[in-house]
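Pasting a structure below so you can have a look.
A single protein chain has been omitted from the complex, and every remaining protein chain is retained in its original position.
Now for subunit A:
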């Protein structure tokens, strides 16, 4: 096999039909450019959603799952299908959602390896009243210093300071959207009513925004002691322990371990955000399906053009075979053309894909109050570009191989005899 001469013939063929070569190349270029753009964008969206969800939620949350359903006494005494027990209107058993020794547990978890921070808190549903406006939401009583360590609250403040909350026992740091709806800003007072009937006037000392609608719309932070006071609970009453890890993946085994040690229900981020993770999987599948379709279409384009090429060149193939070129030389001639088209088209596709994703990444995107982004999220990762060029090459080699093999099987006698 003589590569030099076969590549020379392939090159001459390509150069002789510049327009046809270009059209074949554009097919690959378009396919790969779209692949790059789509995957960069989709992965950007995934990353963004994951980040925003993980930022605002703990890696592990420990809480006491209140189970108010209980079998009736008579059913415990006289069980079975044959029994005839009739009970109407059974009252649920009173149960506290507190974590016993919550503060002590929190201090112990802090000593576990890989734990970034632990924040014990008391969370309750409330009504916010400001004059005629009534909005339901939640208040989390926290040690603001610890909470800041977990969620980097300082950087999320829109107004006020964290210190203001510490120095003001009746302070409240409120979600920015909630504050806007209530028409309050830092310094204003708002009335907070709990489901058990406790009411307290609190002063808004700051506003924050996580960029997530469900948080910014409803949540406020207050001092732990303040919330305990509204709920008329003792100073050790906490309902939740939030834990952040250095490595989110370690959260899942830690959650299981803590559950075994303390007997309280733990929920890790992967379970809590399973909707987001499922969405991510679906988007990944979609991206690959669409990209593959584009590449397959481009592949068929190349297949067509190479097929036409072989038919057009059938006399040349016959003469090459007559003068001593072997089947594999002919395969190389046409395969080289396909590879050239795939490689150059692919490289052009990478460039255009990069430009498109760059343009997308600077396109203003107004997501409203729900998401804190100004432009479309796009990830630039060389991995996708390597994948793109590999896919492009594989498709073109496959699309080029079959016509080439057909070319190699041309029977010179039938062509030359005319």
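Operating definition for what follows: contacts are C-beta pairs under 8 Å (C-beta built on N, C-alpha and C of every residue); 3 or more make two chains touch, one makes a residue touch a chain; residues count from 1.
Basically, contacts and distances are computed from a predicted model.
*Asks:* Suppose you had to identify the omitted chain by its UniProt name; would it be "Sarcosine oxidase subunit alpha", "Thiol-disulfide isomerase/thioredoxin", "Putative tricarboxylic transport membrane protein" or "ABC transporter ATP-binding protein"?
*Replies:* "ABC transporter ATP-binding protein"
*Asks:* I'm checking contacts with the chain that's been left out. Which of A:276, A:319, A:373 or A:393 qualifies?
*Replies:* Checking each option in A:276, A:319, A:373 or A:393, the one touching the absent chain turns out to be A:319.
*Asks:* When the complex is taken as a whole, what residues of subunit A touch the one chain not shown?
*Replies:* Residues 2, 4-5, 8-9, 12-13, 15-16, 315-316, 318-329, 412-413, 416-418 of subunit A touch the chain that is not shown.
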